[in-house]
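On to subunit A.
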Amino acid sequence: MKFASGLCVALFCSIAVAPNVVSVVQATEPSTLTIYAAGTLAVPFRQLNALFEKNNANVTAQAQFGGSVMMAKRITDLHQDADLLAVADYSVIPKYMFASPAHAAWYAGFARNAITFVYTDKSKYAGEINAQNWYKILARPGVEIGRSNPDTDPSGYQTVQMLSLAEKFYQMPSLEQSILANAPLTNMRDTETSLISALQLGQIDYLAIYRSDALQHHLKSIDLPAKINLSDPTEAAFYKDGVAHTKNGDLFGAPIVYAITMVEGTKNAGLAEKYVALLLGPEGQAIMKNNGFGAFSPSYAVHIEAMPAELKKLVKPWPGS
Partner candidate 1 sequence: MSIAVAVEALSLTLGAVRLNKLDFRLGRGEILVILGPNGAGKSVTLETIAGFHRPDSGRVFLGGRDVTALPPEQRRVGFVVQNFGLFPHLTVAQNVAIARRAGRAAAGHDAGLPPHGDPEALLSYFGIAHLAHRAPAGLSAGEKQRVALARALASAPDLFLFDEPFSALDAETRDQLREELKSFLRALAIPAIFVTHDHDDALALADTVVVLRDGAIVQSGSAAEIFGKPANSFVARFVGVENILPGQVVAASDGLFTLAVGERTLRAASSANVGSPRHSILLAVRAENVTLLSSRVAAESPGAVNQLQGHVTGSRTIGPLVMVQIDCGFALKAYVLAPQWQAMKLGQEGTVLAEIAPDAIHLMSE
Partner candidate 2 sequence: MTDVTASRVAPIKGRWQARAAPSRPGTLYLLCWFCGSLLLAFLVIPLIALATHQSAQNLGEVAGIADVRDAIALSLEGAFLSAALAALAGVPLAYVLARTRFPGKGVTAALIDLPLAVPHTVAGIALLMVFGRQGVFGEPLQALVGLKFWGTLAGIVVAMLFVSAPYTVNAARIGFEAVDPRLEQIARTLGLGPWRTFLRITLPLAWHSIMTGVTLTYARSISEFGAVVILVYYPMTAPVKIYELFLRFGLEQAAAAALLLLIVSLGLFVLLRALAQRGVPASGSR
């Protein structure tokens, strides 16, 4: 009995110690690249990380996912170490990271997305809804719509912007109000992905979310017109007319562009550069496309002069900046 428990203790200790021993035994200079990314990038970035690790020996690419604003604040407020930040709304980077003390100096767009509504077979009027009548069905009484908090999450305010654009597009002044009536505060969460289980369990019928999420979670979605779904950078002028009134002020519509930047003062600058290059290159873009994101080739960037030389070659100046 004593021998057995002694053996167990020894086993437990060796299991606890082993990983450290193993990593010490590994060959020259292993490094870890830390990436903070928006929740909706979870699936494509994991694939990207695997590819990156394959191309670069002894490198671990570790990603953490969460709300874009939350991840930015972890760097700016909580001073956590990250090498790269990738957000769902490019404007998050200048808003939070450029402010003094600057945590970033530039950003580059690497993918597009579109706002859509996802639903299941259990959803009300699932058999009826299509790209033409969606705004009428979503306004019907008894329909429960979920969305994320416009005060804290990009997809939240982007949804509201899309609805205000839809008012102009369909020329129905009460459209936004009537649909939002079915998406009260109780149906709101701080990121839209929290509501996917609610959708699958039938608590809500429709969920305002990104098209990439629809594909990744194999959910049915509605193809909203490109003029309102914030997917097309060339429609930026029209998008500006869409407005969301939030606790952070009035936010005006802009194309949904995912952007990435390197965090100032990162110790892994060389590796971070390689990561961005991979993302902006053909392989990275293919991964984004396969996961339902719109490709962004060539990439647009802001403050190109601040970018590393190798990356400058891959980007063009952001139109209008």
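Throughout what follows, a contact is a pair of C-beta atoms (placed from the backbone, for glycine too) under 8 Å apart; a residue touches a chain by one contact, two chains touch by 3 or more; residues count from 1.
The candidates came about this way: all candidates are chains of the complex that A comes from, given by their letters.
Keep in mind it's a predicted model, so treat the numbers as computed, not measured.
Trainee: Out of 1 or 2, which chain touches subunit A when the complex is considered as a whole?
Mentor: Among 1 or 2, only candidate 2 touches subunit A here.
Trainee: What part of subunit A is in contact with candidate 2 in the complex they form?
Mentor: 67, 69-70, 73, 76-78, 122, 144, 149, 151-153, 184-190, 194, 197-198, 201-204, 247-248
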